[in-house]
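Each chain you see keeps its place in the complex, though not every chain is here.
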Amino acid sequence: MILDFERPIKDFEDRITELRRLAGPSEELRGEISRLEEALDAARRRIYSNLTPYQRVQVARHPERPNFRAYRDALADDFYELSGDRVFGDDPAVRGGLARIGDHNVVLLGHDKGTDVNSRVKGNFGMAHPEGYRKVKRFYELAARFGLPVVVLVDTPGAFAGRGAEERGQAWAISDDLMTLARIPVPVISVIIGEGCSGGALAMCATDYVGMLENSYLSVIAPEACASIIFRDPSRAAEAAEALKVTAADMKGRGIIDEIIPEPLGGAHNDPQVTIEAVGQGLNRVLNGLSETDPEKLRQARYERYRRIGAHATENGQVG
Amino acid sequence: MRNWLSKRREYSRTVPETESGVGPMDSVFTKCEKCGEPIYEKDLRARFNVCPHCEFHYPLSASERIRLLTDSGSFEERDAGILADDLLGFENYRQRLQKARGRTGLDDAILSGTGAVGGKRVALAVLDFSFIGGSMGSVVGERVARTVELAGSEELPLVIVSASGGARMFEGVYLLMQMAKTSVALSRYVEGSWPYISVLTDPTFGGVTASFATAADVVLAEPGARIGFTGARVIEQTTKERLPEGFQTAEFQKEHGMVDRIVHRLSLKADLERLLGFLP
């Protein structure tokens, strides 16, 4: 799939392919081709170094963007999936289990956006039901019981908004995850690899370390939905994305996340391998750092971290 | 917030905002939007905005709610003067805040402090729907967290009355983080053995429901209050599904095991007294 703003890049790519076809073995078009290749590189650089927030949102949603499955398969030496909330069902929108990452045994979980139509539909495009959040709670508690770190890969358009989800207590399940996250005495680290939208994302990223891929986003609401409410016009999503300050850079600048993990030129989907390795290195570094930390210190630090964040001031002006 | 507006639109048909949150009562006598019966404003105020004919619960301001629940003269506000800061520079947010502050006389969509309920001292936080739809933002998050900590440090029972259309998206990710903030505070409080009682009123949605409002030992709700994560309107728009009669009402939530009891507003104080009487 080609995003609109990627069109110029695609054009160069097509023309280069065409010329290569025409040239065949001959040396003739060599010059022309390398000229185009430079232009292609320049275009990539130009476009991707000036992405607007909404363009980043589109990159974050790119269907070829590496998702939970890709990271799991590449980064976990072994992954033993566990399932079920033990009360109602098993929600494929979130998956998790025991995994070995580097030298660390961990509980690995994340939103599963799937890889093809079937798996995308099965995983409800990464929008979890209460069963999903209750399975997540089970994973948190399993990790606490065995003293294993938790690694979460966040990639969701939000908690699912539907009848069944409301009937089975979507809000209760998310709240319960937040309460459990606050409590467990093991390192909990998350990386937002794509979309990080609404409480459905927060239930899995109120953690001791939060990394964001360069083109991922974190927002309380989808830009389109925000636009249709604030501006009464969904087509003004780009403005909403701008106003909501959803990019990794915004989050880092405001001290809400710990780190921006750079993506290759052209976005993660342009070179999944490199992206996944970058995330893997980050995870290993953080796991090495946190696995030594005293559990009580961890909880204390987690408490202070989230207790602090806010956009308010006391009357004497000093931010509380 | 998406909820807030969808709700708000419904509301504005029935209850134009006024400082007290009371509906069309500014004339001496008016008609109940629900049952059509005539109501005298003084009767309605005397019954804390519950229709004397059909018992419909109209919105109630935080200050009136505190008058309803606490022994007279016992309430002491805490943490006044915490004001929202427009860190995102979001279009119109400052103006909206100004307008809401002027109209309600509140700093934000919350009042909090300590008070006595039937002689028992409690930490109390009350959200106010008339302030930008009771939407959760940094001030609501901060004052809820401080109230929770107050309860913990002074070893008091905690009572929080919620009314919220959802998230105040003008604050973007900051408000999302208020869910985490209130949760970390509560997770410490519940390590102690003092009770947390949550009261859900119409409407309670979004980040408030998905964090502190549902994390209580006992969850009470007012009759007919609409309670959920996503508002019915949005669900119908996104899923194209027709929702059943009474979807997301307090009664619906009780039937689905999410709420302990439906409590009429006029017996809410008595219920709290009974409840607190059993507990540490």
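The letters A and B name the chains in turn, as written, and every chain counts its residues from 1.
Following the convention adopted for this analysis, a residue touches a chain if its C-beta (ideal position, glycine included) is under 8 Å from a C-beta of that chain, and two chains touch if they have at least 3 such contacts.
None of the values given here were measured: they were computed from a predicted structure.
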Summarise the composition of the whole complex in this file as a formula built from the shown labels. A x2, B x2
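As a convention for this text, only the chains that are shown with their structure count from here on.
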State, to the nearest whole Å, the distance from the C-alpha centre of chain A to the C-alpha centre of chain B. 33
The residues of chain B that touch chain A in their complex are 1-2, 5, 81-88, 90-91, 137-139, 141-142, 145, 167, 169, 171-181, 183-188, 190, 206-207, 209-215, 228-230, 234-235, 238-239, 241, 243, 247-248, 256-258
So in the complex, the part of chain A that touches chain B is made up of which residues? 159, 161-163, 165-172, 174-176, 178-179, 181-183, 198-199, 202-203, 206, 218-221, 225-226, 229-230, 243-246, 250-251, 254, 256, 302-303, 306-307, 309-315, 319-320
